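The following block contains the structure, expressed as C-alpha cells.
Of the protein chains in this complex, all but one are displayed in their positions.
The chains carry the letters A and B, assigned in the order they are written, with residues numbered from 1 in each.
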Amino acid sequence: MSTTVTVPSGSGASPAAGPAPQPQREIVRHWATPITFAVLTVISLLVFALGASGESATFRISTEADAVQIPDIVAPTVPVGWIITLLLAALTVWGLLSVRRRGTVPGWGSAAFAVLFVAGFLVWVVGAADTTTVFLTGLIAGAFVLAVPLIFGSMAGVLSERAGVVNIAIEGQLLAGAFTAAVTGSVTGSVWAGLLAAVVAGALVSALLAVFSIRYLVNQVIVGVVLNVLVAGLTSFLFSTLLSSDSARFNSPPHFESIRIPVLADIPVIGPILFDQTVLGYGMYLIVAALYVGLFRTRWGLRVRAVGEHPKAADTVGINVLRTRYVNVLLAGAIAGMGGAFFTLVNSSSFSKEMTAGQGFIALAAVIFGRWNPIGAFFAALLFGFATNMQYVLAILGTPVPSQFMAMLPYLVTILVVAGLVGRSRGPAAAGTPYVKE
Amino acid sequence: MKLELRGITKKFGAFTANDSIDLTVESGQVHSLLGENGAGKSTLMNVLFGLYEPTAGEIRVDGTPVRFGGPGEAMAAGIGMVHQHFMLIPVFTVAENVALGDEHTRAGGILDLETTRRRIREISDRFGFHVDPDALVEDLPVGVQQRVEIIKALVRDARVLILDEPTAVLTPQETDELLDIIRQLRDSGTAIVFISHKLREVKAISTQITVLRRGRVVGTADPGADQSELAALMVGRDVVLNRAKSAPTLGEETFTVSNLTVLSPDGVRLVDDVSFGIRQGEVLAVAGVQGNGQTELTEAIMGLHKAQGSIRLDGEELLGRTTRQVIRAGVGYVPEDRSTDGLVGPFTVAENLVLNRYDRPPAGNGLQLDPKAIRRLAQKRVQEFDIRTQGVDLPVGTLSGGNQQKVVMARELVDDLKLFIASQPTRGVDVGSIEFLHERIIRERDSGTPVMIVSTELDEVLDLADRIAVMYHGRIIGIVPGNTSRDDLGLMMAGIDPAASPQDTTPKGATA
Partner (left out) sequence: MSAVTTQAGPKPDASGPSAGRPAGGSALRHMLAGNGMVTVLAIVLSLVISAVLIILTDEEVLEALGYFFARPQDTLVAAWEAVAAAYAALFRGAVFNYQAEDFTGMIYPFMESLTLSTPLIIISLGIAISFRSGLFNIGGQGQMIFGAMFATFFGVHLQLPFGVHLLLVVIMGILGGALWGSIVGILKAATGAHEVILTIMLNYIAVYLVAYLLQTPVLQREGSTNPVSDFLEPTAVFPPLLGDSFRLHWGFVVAILTTVFAWWLIQRSTIGFQLRAVGANPAAARTAGVSVKRMYVVAMVISGGLAGLAGVSQVSGTEKVLNTDVAGSFGFDAITVALLGRSNPVGVFFAGLLFGALRAGGVTMQTETGVPIDIVLIIQSLIVLFIAAPPLVRTIFRLPAPSALEARTAADPVTQPALAGAAAATTTTAGGTAPAAESAVVGDAVGVAAGDAASPPSPAETASPAETASPAEAAPAGARRDTPDAGPPPGGRGTASPTQDTTGEEGEQR
C-alpha cells in the first residue's frame, strides 16, 4: 500500500469526447414526509376515529335561492373517521415504500394526504359541534375573501424575492395601502383614487426597502422589520391625529361593488367565488396569472429570475441588476398596496389602527409554502385563508376545539411546512431562489 | 475588426492596477496576455468589457474611440468574454442562459427560446460542442459549461473573444480541445485575447504575446520565445523551475484511510471507495483537477462530511467523530478556501489564531477566555510566521491573502501534531510566502508527522510530494512516486492510467 501503484479497475473510459460521464448516483431517502404522514395518521386514529362523537356531520352546498340545487352531504362521523384513518394509513405505507424505492414521496401523494386529513378533521369537528350542519360553500367563499390580502401580499413577496430582495415589509406595505386608500378614498370620494393612492403608498414603502437594502446594503430582514414598525407608527399617529378628529372627512371611504357575471355566477360552489367579485378580486386573479406567465415565459421574467439567482452573471450579459431590483421591488410594493386597499375599500368600513394584524407575515409564509411560485403561493394563501375562516365558522358552531387553537393553525402549518417539507426539499424554486440574503 | 487599447490606466485609490497599457488585437490573431497572479490581466479585461471604467486611456474599435458603459455595450460592439468564474445560472437551461440578455421574443415579450435553441445547435455542430440546449447548466460538467460560455459569446456575434484563464478548470485533454476550438475561431476571423499564466498553452496558441507584471507591460514576445525567458519576464527574475528536496525519513504508517465513500445530498458518489495510507515523515500529495472529490475527502477526514468506510490515526477510528474530536486527536487542517473556511473575517488576528483552541490553556479554560494570554500567544505566532499586520487586534480580513494564509498555517502547525492536512496551501499567495509556507510544511514532515497535501497545482505537488495520489471522479486513479513525470500525472488527472492501459490514451490526448 505504501509505494506500489494501485490501479482501480475499469478506469479507462475516455473523458475527452463529449460530456464527461456522470459519476454514479445513489438514491438518497427523505424520510421526513412519510414520518409526518405516520404521525398524522396516528392523530387521525386517536381523534377522528376513536374520538369521534356525535352522529353525523352535514355539509350544505346549495342555498334555497340557488338555481342549481345540490343535495347536502351527510357524513356519519364514526365510519368516516375510520375510513379516512385507514386511507391515511394506506397512504403512509405507500409513502414509506416509495421513499424506500425512489427516495421521495410524489407531490400528489402529499396533496392527497392533506385533502383527506382536512376532510377527516372537518367531519370530526363538525360532528362534535353543537350545530352539526355547516354551509360548505360559504366556508370556502369566506376563505377566498380572507385570502385576498394574503394573495396580494404573497405575490409581492414572490416578485420581490425572485428579484433577489427579501420582503419582510409586506405587512407594512399592506398597512400603508389600507391607510392611504381609506384617506384618499374618503377625501376624493373615488374608489379608484383610493386604489391608486394605495398602490403608490405600497410602492413608497418598497422604495425605502429598495434604497436601504440595495443602495445602503442594510440587511434586508432588518429593513423589513423596521419598516413595518415605521408604517405602523406613522399610520397610527396619523389615525390618532387626523383620522379620528374628523373621521367623516378622512376615514369614511367609498367601497368597490361586486360585479356579478351572469350565469357563470350561478355555478354551484365556484360560481360565487370566481364570478361574483369586486374589481380587486378579479384583479387578483389577473395578477396571479400575469406573474406566473411573466416570470416563467417572458423575457422580463427570465431577467428577473436571473437577477435573483446570479446577479453577476446577469450583469455580464448587460442586464442592469440594480435597476431590475429597484423596479421589481417597487412593483411588488404596488401589488401589496393593492392588497392593502382591499381592507378599507372592500372588506371593512374604515381604517383602524394596525388593522392588517400580521397578515403580511402569513403572506410571507405563503411565499415559502408556495415555493416562490405565484400559483403555489396562491394556493398556500388560500389554505391559510381557509384555516382562518374555519376558526370563525367553528366558533359559531360551538366546537370542542378552542377558537385560539384554530387561530394557531396557519402558523402551526407554516412551521411544519418550513421545518418538515421546505427546509430540506429541493424543489424547482427552492433549489436556487433567494430567501434571505444576509 | 481591430481592437486597440491605448494607455489604459486603472487606479483603485492609490493602487494602480493597470498602468498605461497598450494592446492591439486583430482578426485572425490570438493575442495572449501572460502574467502572474495579480499582474492586472483581469482588471484590464474588465476595463475592456465595460465592467470597470478606465482612469485614463482609450479603447478603439477599428480606429474609432469607444466608451463602454457596461458589458451590454461592449457586447454590442462585438466583444465577448468567457469569464474565469463562469457567469452561468445553474438552475437555468443552456438555452435560457444563452438567451439571457439577448432574448428573442414574440408578441408581448413572450420568450422565443426555439430560435436560441436553433442557434445553439448550429454553433454546437460547427465546433463539435455536443451541447444540449435543454440541459440544466448545474447538471453539466465544467468543460461543457465553458462551451456554453463560448456559445453565449458566439451567439452575440462576438468578433473579439476574451478568454480569462480558460484552462484553469480543464483536464489536459479538455485543454487541448479548447485550444483546437480557439484555432478554429481564429481561422474564421475572430480576434482572440487569451489570458493565462501557463507558458505551454500561451506558446502553443498565440500569434503574439504581451507580458504583464504589476499592472505594466514589461515586454512583448512572439510564440517562438524561450520558455524560461518568458517565465523570467513574467516573474521579474530568473526562475528556478524545479527545486530539490531532501529525502524523507519514513516511519510507521500511522494514518490510513480505507474504503472511504462520501455521498452528496442528492446521492452522487463524491468520494468513491478511496483507500490510502501515509507514513510518519512522509508527504502524500493528492493531485487532480478541481472538483474531483479532493475537497470532500479532506472534509470527511475532518468530520465535516458524512462518510462510510474507515479512517484510522494511530490505531484509533476517526470516522464518526466530531470535528472538534478530530482536531483534539492531533490533526492540523488548512482548508482550501481560507476566507470561507479558514478565518473569521471580522475576528482579530489574535482571535483567529486560537479559533480552535480558545478553550484550552493558555488561551482559556472551559469557561472563559484569557485575552492577555491570547494576545501574547498571537504576538509570538505573528513573529514566528512573519505575519505582516499592523497589530494582532486588527480584523484578519484587513490582511493580504498571503498573510491570511500564514495566520491559518500558524494556527494549525502546532506542536505534537499527529497528522497535518493542507488543502491548496498556497492558493492566491505571493511567491515569497509560498516559499516560506512550503518550507514549513517540509519541516513538519521532517519532525515525523504524516502530511497530506491536496493541490491542483502540479508544481506544488511535485515540489512537496514523496508520493502522489491522483483523484478523478471521486476515485484514486493511482498512487505513484513523487518523481512521476508531468505527462503521466496529466493523463491520470484525466482519468487514464498510463501504466495500466496505454491503449486507452486516445489519439486526441496524443496531440498534446
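Keep in mind that, in the parts below, a contact is a pair of C-beta atoms (placed from the backbone, for glycine too) under 8 Å apart; a residue touches a chain by one contact, two chains touch by 3 or more.
Computed from a predicted structure; not experimentally measured.
**Student:** Out of B:67, B:106, B:306 or B:388, which touches the unshown chain?
**Tutor:** Final answer for the missing-chain contact: B:388.
**Student:** Looking at A:145, A:187, A:375 or A:408, which residue reaches the missing chain?
**Tutor:** For the chain that is not drawn, the touching residue is A:408.
**Student:** If the hidden chain were put back, which of B:61, B:91 or B:476 would touch it?
**Tutor:** From the options B:61, B:91 or B:476, the contact with the absent chain belongs to B:91.
**Student:** Just to verify: which one of B:1, B:168 or B:250 makes contact with the chain not shown?
**Tutor:** B:168
**Student:** If you put the missing chain back, which residues of chain A would it touch?
**Tutor:** 32, 164, 168, 208, 212, 215-219, 221-223, 225-230, 232-234, 236-238, 240-242, 245, 308-313, 315, 321, 358, 361, 364-365, 368, 402, 404-405, 407-408, 411-412, 414-415, 418-420, 422-426, 430-438
One rule holds in what follows: only the chains that are shown with their structure count from here on.
**Student:** Which integer distance in Å separates the CA centroid of chain A from that of chain B?
**Tutor:** 43
**Student:** Give every residue of chain A touching chain B within the complex, in rising order.
**Tutor:** 1-8, 11-28, 103, 293, 297-303, 305-306, 309-310, 312-320, 426, 428, 431-432
**Student:** Could you please specify the touching residues of chain B with respect to chain A in the complex?
**Tutor:** Listed in rising order, the residues of chain B that touch chain A are 49, 51, 70-73, 75-76, 81, 83, 86-92, 96-97, 99-103, 105, 108-111, 130, 139-141, 143-144, 152, 171, 173-174, 177, 253, 256, 263, 265-270, 272-273, 275-277, 279, 467, 472-481, 494-497, 499-501, 504, 506, 508-509.
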